[in-house]
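A single protein chain has been omitted from the complex, and every remaining protein chain is retained in its original position.
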Amino acid sequence: MSSRIGVVTFPGSLDDRDAIRAVTLAGAEAVSLWHADATLQGVDAVVLPGGFSYGDYLRCGAIARFAPVMEPLIKAARDGMPVLGICNGFQILCESHLLPGALTRNDHLHFICRDQRLQITNTTSAWTSNFDMNQEIVVPLKNGEGGFVADERTLDQLEGEGRVIARYLEVNPNGSRRDIAGICNEAGNVVGLMPHPEHAVEALTGPTVDGLGFFTSVLKSLVDNGKVLA
Amino acid sequence: MAIVVVDVALKPEILDPQGRAVQGALGRLGLHGVTDVRQGKQFVLTIDGEVTADKLDEIKKIAETLLSNPVIEDFTVEVKA
Partner (left out) sequence: MSIDNVASAKANSNIEQPFAALGLKPDEYERIKEILGRRPTSSELAMYSVMWSEHCSYKSSKVHLRQFGSKVPANDSMLVGIGENAGVVDIGDGWAVTFKVESHNHPSYVEPYQGAATGVGGIVRDIISMGARPVAVMDPLRFGAPDHPDTRRVVNGIVAGIGGYGNCLGLPNIGGELIFDPSYQGNPLVNALCVGTMKHEDIHLAKASGVGNAVILYGARTGGDGIGGVSVLASETFDADGPAKRPSVQVGDPFMEKLLIECTLEVLHAGLVEGIQDLGGAGISCATSELASNGEGGMHVWLDRVLLRDSTLSPEEILMSESQERMCAVVEPNKVDAFLDVCRKWDIEAVVIGEVNSSGRLTVDWHGEQIVDVPPRSVAHDGPVYERPLARPTWMDARQADAPTPERLARPTTAAQVRETLLLMVAAPNLASKTWVTSQYDRYVRGNTVLAQPEDSGMIRVDEVTGRGIAVSTDCNARFAALDPYRGAQLAFAESYRNVAITGARPLAVTNCLNFGSPEDAGVMWQFEQAVTGLADACLDMGTPVTGGNVSFYNQTGDVAIHPTPVIGVLGVIGDVANRTGMEWKTAGESIYVLGVTRDELAGSEWAHEIHGHLGGLPPVLDLNVEKALAEVLIQGSQDGVLSAAHDVADGGLAQAFIEMALRADRGATISIPANIDPFVFMWSESASRAVVVVPEHHEQALASLCSGHGVVATRVGSVDDSSELIFSGVYGESVKATIDELRSTSEAVLPALFG
């Protein structure tokens, strides 16, 4: 039986199709989840995709955080279910307090879309276990409000506990503190990532296929944790 | 030292998508009876010295040309302390 990975569509989600494609290419069964349904349909893991949920009009992710689907999702995440929030999904995870910190307007004030070099700095989280430590990858980045901020204590704690999962290399594209591109929670099952691995899964359309690693990682950890048969 | 607060909001006749999105969320979270939400911006200017009439005129000029876009926005200027 292959793993079933849910992809939530909120009003204004844009990269949900891309996340579904990435999950499928990684070898899992993708399950579409609807924001207004308070059920996860028994999936093994969830991706919160990129986009502009509710137009990002109040604060990014602030309105989506209260969607009915988030109630079972927050509970499942606290119980250890792997959850990956990409871009807007990362913002929703921060607004839900599943991850610390917040995402703020890019320091240069422009939306930016570029092929971004990253360094993977954690290989134990549910979504990064298939990478090598300090492996360099290139995936697209696109955001208007992607600057990760947190107080100094939290930043020290994230670094001290190895919870920074990826850092920007060469260029810090949005003013993120300490070049942080992604983080995970204490248990390592919830990951927030500002760049878009789901746009780097096919040589034809992406700068690389480096993004696949996040999705194959979760399949591996589901098997390792006995959630799914190999 | 004086504080001058400039509030900028979309003109009433201009569509405010942000306000509408927030209004929708209020209903879903159980706060009913809110018939409209308008979202604006507030600028708090700390002024060195006294805010004279001339100074206030200058600030109003800036509010009109820089802080707001008179094509779509209104502003108010208020001197606080």
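Couple of notes before you dig in:
Going by the order they are written in, the chains are A and B; count residues from 1 in each one.
Here is the rule we use: contacts are C-beta pairs under 8 Å (C-beta built on N, C-alpha and C of every residue); 3 or more make two chains touch, one makes a residue touch a chain.
Everything numeric in this text was worked out from a predicted model, so none of it was measured.
Note that the undisplayed chain, when the full complex is considered, contacts A, B. From the options A:Asp18, A:Glu95, A:Asp179 or A:Asp210, the residue with contact to the chain not on display is A:Asp18. Seen from chain A, the chain kept out of the figure touches residues 11-12, 14-15, 17-18, 21, 36, 51-52, 54-57, 110-114, 140, 142, 144, 196, 198-199, 201-202, 204-206.
Seen from chain B, the chain kept out of the figure touches residues 10, 12-17, 20-21, 24, 69-72.
By definition in this document, only the chains that are shown with their structure count from here on.
Taking the mean of the C-alpha atoms as each chain's centre, chain A and chain B sit 35 Å apart.
Remark: chain B residues 17-18, 21-22, 24-25, 28-29, 39 touch chain A in the complex. In the complex of the two chains, the chain A residues touching chain B come out as 54-55, 57-58, 63, 66.
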